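Note that one protein chain is taken out, while the other chains of the complex remain in position.
Order of writing sets the labels: A and B. Residues in every chain begin at 1.
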Amino acid sequence: MIPASWTGRRRVARLLLLVAALALAVSACAPDEGGGGGGDSAGGTVKVGFISPVTGFVAALGTDMRRGWEMYWQQNGAKVGDVTVQTVFEDDTGDPEVALTKARRLVEQEQVQLVAGPILANTAYAVAGYVAGRGLPTLQMTGADDLTQRKYDPHVLRVGYTSSQSNFPAGKWAYDQGHRTAVTICPDYAFGWESCGGFVSAFVDAGGTIKRQVWHPLGTQDFSTYVSQARQANPDVVFVGSAGGPDAILFYKAWTGFGLKDKIPLVGNCCFADQVFLREVGDEALGLQSFTYWVEGRDSEVVQRFVQAYEQQHNEIPSLYAAGAFMMAQVTAEALKKTGGKIEGEEFINAARQVSLSDSLYGALTFDDTNNVVGPVYQTRIAKRDDGTLWSVVENTFPEVSQFGTEGKEAFLQHPVFSRDYTGQ
Amino acid sequence: MTVPRWTAAALAAAGIAAVVAAPYVLPSFAVYLLTLTFIAALLAGSVNLLAGLAGLVSIGHAGIAAAGAYGVAWAAVHDRGIGAQLGVAAALTLAVSVVYALTTMRTSGIVFLMITLALGMTVFGLALKLSSVTGGQNGLTGIGRPQAVDEWWQFYFFTAAVFGLCLVALAVINRSPFGLMLRGIRESPSRMTSLGYSVTTAKFVAVVLSGAFAGCAGVLLVWNSEFMSPSVASFPRSALAVVMVILGGTGTLLGPLVGAGIVVAGEYWLSSYVERWQTVLGAVFILVVLYAPRGVVGTIAALPRRSRKEGT
Partner (left out) sequence: MSLDELALQALNGLSFGALLFLLASGFTLVFGLMKIVNLAHGAFYLVGGYVGIATFGATRSFPVAVLAGAATAAVFGLASERLLLRRVRGQELPEVLLTVGIALIIADGCLALFGGNPRSIPIPTPLAGSVRLGSYAYPAYRLFVIALAVTVGVALYVVQHRTRLGALIRAGVDDREIAAAMGINVPRVFTAMFVFGGALAGLAGVVAAGLLTLRPGADTDILLFALVVVVIGGLGSLQGAAVGSALIGLVDAFSKVWVPELSYFAVFAPMAIILMFRPAGLFARSRA
């Protein structure tokens, strides 16, 4: 049926060559642009893409974030003026490649005009880099210092505090309490370096000495070595700069297991004694002191309304991840009010930067000119509520703390970002 | 696979046509997923080279890919041009591949597996540790693609072309005397030695060769994302590469591509619609093993033989 000559090798080669040539010719022509969001809201709807890790090792954080974000729109309605805010949710699993792909999907396929999240620093950098590169605005809540410092981009606004920011008051306070020597325990990666950096720079600035800095790998199963190192150095105070979750729980288990709870004063950072921690550790955490920006037990109408509504719906006290996402939603709404419902690249971020709140989940806040929060840092203590559950309450308030500490922007940016090489001393 | 040459050519032409047509008929995000698939398939292909021919399963090849990727990333962040980027990537890929090869050339089976596992973890750990060079956990941003392939569709064609070339190279290696030697080593190393071949040298060359393909995948990966972080070298990435190979059919030419397609579809497409996508993906793995134990392509390849036998 098929001529023998057709099945020859040369015929096959010629066919493939033809196809290849066609392919090359075709590939020189650009197809229609398949994606791209931004611009005016189409028919009164604004589409926002929300990325958070709902599966993977930080699944708890991502789920809380979604809940916090949704709670804002539930409480205040999804309409801002004439515009309805529609959210598309994506899961980044805690992996930067996945986060990037999901961001791409949101921008190109869902045509969102704004991207909020994710949370882990590397995923946030990847997403912010892509979104800003497309000329779209993005709101972040990750703590990575440089996002609003040396890696500042006018399309990126952080609705939150840098990893070092809330620890500046902690360092100064520790010295003012009479502590002259300190040991720090932080995870050995950027968040840990920056958290400890904040405490150390302020503590040393005030006149204190750091006896030892203990760095542990992320995901450490067993903290006994690190705890005993801290104990050996016998400092006046120990600062722990945890990222929360299992590390915080396991560290504290080791700390109490070695009987140090009443021996050496312990001060935690923003994210050490969070709700995830409290749910697992229980009463052993009573009296624990931290410096943070989200205080579930703060005596403020805004906070209590949020906590009550959240608890009613989800049966647990909201964590700082839920609060942070709620804040992102709030800033989105406030900025939309200022732009009259439009989202256009940098202008939206400019409007967001103008947002000034007299009270919010975080307190009275404004934004500085590199798009970071300037707001209060609270010294907190873990206490028991009437119903027996644990939460943090305010002991002291340190208002208007800037990401640049007390140094001011120019001086702060003179030195490199906090790392193992530059620890703030 | 014993398929008449005309059919094979027609299928190949159809495949090429589909690949070329994609950016004109599919939305840009779908094309992005195809790009990811080709890149994943290239890494899986490098694993398949060792597993399919030599019977050596490496569960650390993402480490080699990461070496190539970091080469490009570092050079790009220091404002070097494409030539320098590729040069550093090639040097790093070669260096890491040689380390892999030297440590594994006298081993096989489970030991080979575990050593590659350890090496992959070491690369991951180094990427985290050497943060002044690699950006540590936070990674490196602002890595630009080469100007000529900067647009999404241009980069897609570039990736597809590179994959196509590598596929041809893999096919050539498969049929070459070297490929035969590797297969001989899998069957009986002692026989090959008694025939005068140096088993360790062959394994060394095989690992370095497969490393080259992995390095290519790494370069494409970092140019695609324009971002780099240690997660590229992580254990799950290496494990998924092996999964893709088995899914598609170990030792088949197109197996890695099919396997990559399934995993990428699950991880990046299904996950946007189904919350329990990991359960679905796990179920797919199980179904493939039960009903297509030679892998998807492997089982299809075995079909004509069966039907011919029945017809006799």
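The working rule: a residue touches a chain if its C-beta (ideal position, glycine included) is under 8 Å from a C-beta of that chain, and two chains touch if they have at least 3 such contacts.
Quick caveat, the model's predicted, so the values are computed rather than measured.
Trainee: So one chain is hidden, and I want to know which residue out of B:30, B:114, B:270 or B:302 touches that hidden chain in the complete assembly.
Mentor: B:114
Trainee: Of A:246, A:297 or A:424, which sits in contact with the chain we cannot see?
Mentor: Within the whole complex, the residue contacting the unshown chain is A:246.
Trainee: Using the definition of touch stated at the top, determine which of B:78, B:191 or B:276 touches the missing chain.
Mentor: B:276
Trainee: Out of B:13, B:57, B:73 or B:105, which touches the unshown chain?
Mentor: The missing chain is touched by B:57.
Trainee: In terms of residues, what is the contact footprint of the unshown chain on subunit A?
Mentor: On the side of subunit A, residues 54-63, 188, 215-217, 219-222, 224-226, 228-229, 232, 245-246, 249-250, 253, 257-259, 276, 279-280, 282 touch the unshown chain.
Trainee: By the contact criterion defined above, which parts of subunit B meet the unshown chain? Give residue numbers in ascending order.
Mentor: Against the left-out chain, subunit B lists 51, 57, 103, 106-107, 110-111, 114-115, 117-118, 121-122, 125, 128-129, 235-236, 239, 242-243, 246-247, 250, 276, 278-279, 281-286, 288-290, 293.
What we mean here is this: only the chains that are shown with their structure count from here on.
Trainee: Would you kindly tell me how far, in whole Å, the mean C-alpha position of subunit B lies from that of subunit A?
Mentor: Chain centres of subunit A and subunit B, defined by C-alpha means, are spaced 34 Å apart.
Trainee: Quick one: which bits of subunit A touch subunit B in the complex? Just the residue numbers, please.
Mentor: Of all residues in subunit A, those touching subunit B are 2, 6-7, 9, 12, 15-16, 19-20, 22-23, 26-27, 30-35, 54-55, 90-91, 93, 95-98, 100-102, 104-105, 108-109, 121-122, 125-126, 129-130, 133, 144, 151, 189-191, 218, 419-421.
Trainee: Which positions of subunit B touch subunit A when the two form their complex?
Mentor: It is residues 4-6, 9-10, 12-13, 16-17, 19-21, 23-24, 26-29, 31-33, 36, 128, 131-132, 136-139, 141-142, 151-154, 157, 221, 225-227, 229, 231-232, 267-268, 271-272, 275, 278 of subunit B that touch subunit A.
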